[in-house]
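In this view, the complex is presented without one of its protein chains, the others remaining in place.
Naming follows writing order (A, B and C), and every chain is counted from residue 1.
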Amino acid sequence: MVSFESDYICGAHPAVLKRLAETNYDNQHGYGTDVYCERAKEKIRKAIRESGGDGIDPEKLQVEFLVGGTQTNATVISSMLTDYEGVVAADTGHINSHESGAVEFTGHKILALPGENGKLRGDDLEALMEEFYGDENREHMVFPGMVYISHPTEYGTLYTLDELTQISGICRRYGMRLFVDGARLGYGLMSYNTDVTLEDIARLADVFYIGGTKVGAMFGEAVVFTKGNRPAHFMTSVKKRGALLAKGWLLGVQFDALFTDGLYFKLGRHAIDMAERLKKIFAQRGFRFWIDSDTNQQFVILENGFMKKLGEKIVSGFWSKYDEDYTVVRFVTGWSTTEADLDALEAALDDCLG
Amino acid sequence: MVSFESDYICGAHPAVLKRLAETNYDNQHGYGTDVYCERAKEKIRKAIRESGGDGIDPEKLQVEFLVGGTQTNATVISSMLTDYEGVVAADTGHINSHESGAVEFTGHKILALPGENGKLRGDDLEALMEEFYGDENREHMVFPGMVYISHPTEYGTLYTLDELTQISGICRRYGMRLFVDGARLGYGLMSYNTDVTLEDIARLADVFYIGGTKVGAMFGEAVVFTKGNRPAHFMTSVKKRGALLAKGWLLGVQFDALFTDGLYFKLGRHAIDMAERLKKIFAQRGFRFWIDSDTNQQFVILENGFMKKLGEKIVSGFWSKYDEDYTVVRFVTGWSTTEADLDALEAALDDCLG
Amino acid sequence: MVSFESDYICGAHPAVLKRLAETNYDNQHGYGTDVYCERAKEKIRKAIRESGGDGIDPEKLQVEFLVGGTQTNATVISSMLTDYEGVVAADTGHINSHESGAVEFTGHKILALPGENGKLRGDDLEALMEEFYGDENREHMVFPGMVYISHPTEYGTLYTLDELTQISGICRRYGMRLFVDGARLGYGLMSYNTDVTLEDIARLADVFYIGGTKVGAMFGEAVVFTKGNRPAHFMTSVKKRGALLAKGWLLGVQFDALFTDGLYFKLGRHAIDMAERLKKIFAQRGFRFWIDSDTNQQFVILENGFMKKLGEKIVSGFWSKYDEDYTVVRFVTGWSTTEADLDALEAALDDCLG
Partner (left out) sequence: MVSFESDYICGAHPAVLKRLAETNYDNQHGYGTDVYCERAKEKIRKAIRESGGDGIDPEKLQVEFLVGGTQTNATVISSMLTDYEGVVAADTGHINSHESGAVEFTGHKILALPGENGKLRGDDLEALMEEFYGDENREHMVFPGMVYISHPTEYGTLYTLDELTQISGICRRYGMRLFVDGARLGYGLMSYNTDVTLEDIARLADVFYIGGTKVGAMFGEAVVFTKGNRPAHFMTSVKKRGALLAKGWLLGVQFDALFTDGLYFKLGRHAIDMAERLKKIFAQRGFRFWIDSDTNQQFVILENGFMKKLGEKIVSGFWSKYDEDYTVVRFVTGWSTTEADLDALEAALDDCLG
């Protein structure tokens, strides 16, 4: 059945699959100490360099590969925080809402601030920090040591360059690290409505990751420490969290393929193109959107009976109850979405609309 | 200097100190396996039984002693929660705001709800639970396994019996444990404006503690598991958290003294009497209160210059900024507060008021 | 270069790769809630049932898939242990020696006993338990709540059925769970010298895993809870540890392929055949073995100069220093080892021997 349930409903882009097959008998060393990982790291560094100005020191970009998103978030956060520190996040941030307490499992608190359409507001962050350092009892509190934002957010929204710059500036001033969760970074960077480049992310964040699982890879996330600030013996910390892949080259091979000939960005743009057509399909038929998203996640308000009927033809995702009669339904495009999928959606909608 | 800074500015009530001295050479067994702990446990069970109706099974009351509040909270919560569970609390709850992340250090998330004057609203809790069990993605979330409330709250406010009954009922319905932080329980039970008895707490909560540190003891909190539900090998879990006092009888001796001839309740009432006079002293002079508190913590709004001047004569506690010109200042009475202290406060106020 | 470095030097068996490619565009649901996982679980239950007598209740076999070995060990151990418990293991056990403290990271102690050729001796375990329950101070100690053994061990050795039965019996008697790390289970079951079947493992252990990473899969381990004893909300515990694979069906697809037409066992037997020839190759040339292994890991004692020379033609793994002049070198066969690889080894040895 045609599915807009998520951007991880298919295996891997054919170019990725092909490289996995080609390298299948390569007799590699394990744990990421192989030639493909090296090659992929170099290509990622190059992509960052070429995406923007000269605000970064390419020598200080350190790339590491992990398997999945929650694993990456918990590993990065807990290996960078000091004992007395916690991480600030929007209450809707993935780490705060949908990771089963993975950050807390490592012994660190999430300091949640109310988000706005999924985004952490710089002014709220500034206010938190002023309040914290103005509080005489702060030694009894958790020190804000890191700020976590996702770009795009869990609601498909994007930070502007100004917003990122403000948040980054606050982090610098207060000695906090800025961590950008880029599970869907490819879709964010290739939005029609963004002024943020990959180089901006690398320049403004202390660490971020380039999501592979949702953007063409079978699995895998590429963490980039941007200031030569990778924690010492990071491999050991990764292993300690059960996150070290024995056949580490599988990650290198995939990111090597994704960063060859700009494939990662092409896949991102493709999904955005598909999302824009999807938006039009719904808009033309008078459907309302729950949120204004410029990326590959779209949230449409459907009447419950209609939702049920549509569900017999098209797979989508329950997001939240809107009211007694309506539901917010998530439609997600991805690298694997085709025009034919959208044709099918269009037909199904018209069919249900009768 | 006369101090209303907190209710832990003095050592111990003379009766407690006397018992500590009398038993100093008793050659006791360590770790709480002594006769004083047994005696104190029995007296606490008796006090619970005698404070109310027959809603509890006294055979199922299990008492354990710990040294301090944060330690007690983290130990009780983490030893009762299952791996996939977290604890619900008001955002202003002590565990969420002023314990440096002690609960998270044990690997569990606090699910914070906005409180109202320090209290968790039953309706908010109900809504959270409905939302949680209505969410198809809940396996990716932290399961609410316990509810934490403090009585009195960090703002000196009290739950009514109806409110406690509602919260307890929600917990039962959803299979959650109810934990009442009673760091200042004595002051809450002896408020002029409460319909809640010790027996109510024992009946409605699954576990609670009777605070000693702030109510006459040198240190010590008495945890009561109310349904024969003390975790197996609790002593080992306590030790694992570095919370097992070698000379455990020190705790037993103190609670034995506090629960002899109703001393604990007398101390509670004394502090309330002092608080009521303190309220009058401020009210008569036209000062505004930030919150309406019926217990021993009072929050007065002082003009910054006035606060500074008063601070030269009387010790109180900074609570929070009210606005540019005013500050919320906490004045706390306790078992050790005297009429002379209040006379001094009165004189100091009049002096500063000119 | 021909490599005997480990059994995870290649991607996946062609049959596995083929299935991954075939199912690449299947639009699956995530997190293991797909049809391939269901199918693979059923095949694994069937393989267990068919491998032995009727000592197990097939209805109680619960299968779950995880990505890697350390992750599996830490997740299973920490989600099954109670707060006050630790896990007993041979000092050479993988969890104790080469997992960077992953078990301790979850808050639990490993109670290490000296192993014998990688194996935990039943008599040592019995003695430990007798000592523990005879110790009046045991409430200050970590309670042995689980026994961890690997089969085959890290040294390639195997438990006999008698030995497993003894250990399992001790566990039952003392209320401990028995966990068998089967990272190389396929190679153990297909050894020429074993009387242990898959059904024996399922019958005697409370939980074990069937290693995929080292036996034909690209990655993946199949955990089997044998007594209907899977921890409640296990998916949430897996997520909490960052171990939940978004595209969970990738694991199902692979194990489906491995348990179709007995492929898993055929791959196991192939590696054993290769290992037996490898042993002969070394033995015939007078080399000494460090340990007597009946599985796919062989430990040969090489003179340092010779080791260096051989290393120019054949990749193997440093294991440990034997003495000043000799080194223990590990040669591992696997599902991907070919007769040609062994021919190359033979030629290289003869060449180096001059």
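Just a few scattered comments:
We take it that a residue touches a chain if its C-beta (ideal position, glycine included) is under 8 Å from a C-beta of that chain, and two chains touch if they have at least 3 such contacts.
For clarity, every value in this text was computed on a predicted model and none was experimentally measured.
Checked against the full complex, the candidates B:T70, B:N117 or B:T197 give a single residue touching the omitted chain, namely B:T70. When you scan C:Y25, C:Y133 or C:F318 for touch with the missing chain, the hit is C:F318. Among A:E22, A:E139, A:E312 or A:D343, only A:E139 touches the chain left out of the display.
When you scan A:A15, A:V35 or A:M235 for touch with the missing chain, the hit is A:M235.
Listed here are the chain B residues that touch the chain not shown: 1-3, 5-6, 8-12, 14, 17, 20-21, 23-30, 67-75, 99-102, 105-106, 213-214, 218-219, 236-237, 239-247, 250, 315, 336.
Residues of chain C in contact with the chain left out of this view: 84, 86, 97-101, 104-110, 112, 134, 136-137, 139-142, 318, 321. In the full complex, chain A makes contact with the omitted chain through residues 31, 78-79, 82-84, 106-107, 139-143, 231-233, 235-237, 239-240, 244.
Heads up, the rule we're going with is that only the chains that are shown with their structure count from here on.
At the far end from chain B, in terms of centres built from Cα atoms, lies C. After Cα superposition, the angle needed to carry chain B onto chain C is 180 degrees, rounded to a multiple of 5. Chains joined by the most contact pairs: A-C. Per-chain Cα centroids separate chain A from chain B by 42 Å. Computed centre separation for the pair chain B/chain C is 50 angstrom, with centres defined by C-alpha atoms. Chain A and chain C have Cα centroids lying 34 Å from one another. Within chain A, residues 99-101, 105-106 each touch two or more of the remaining chains.
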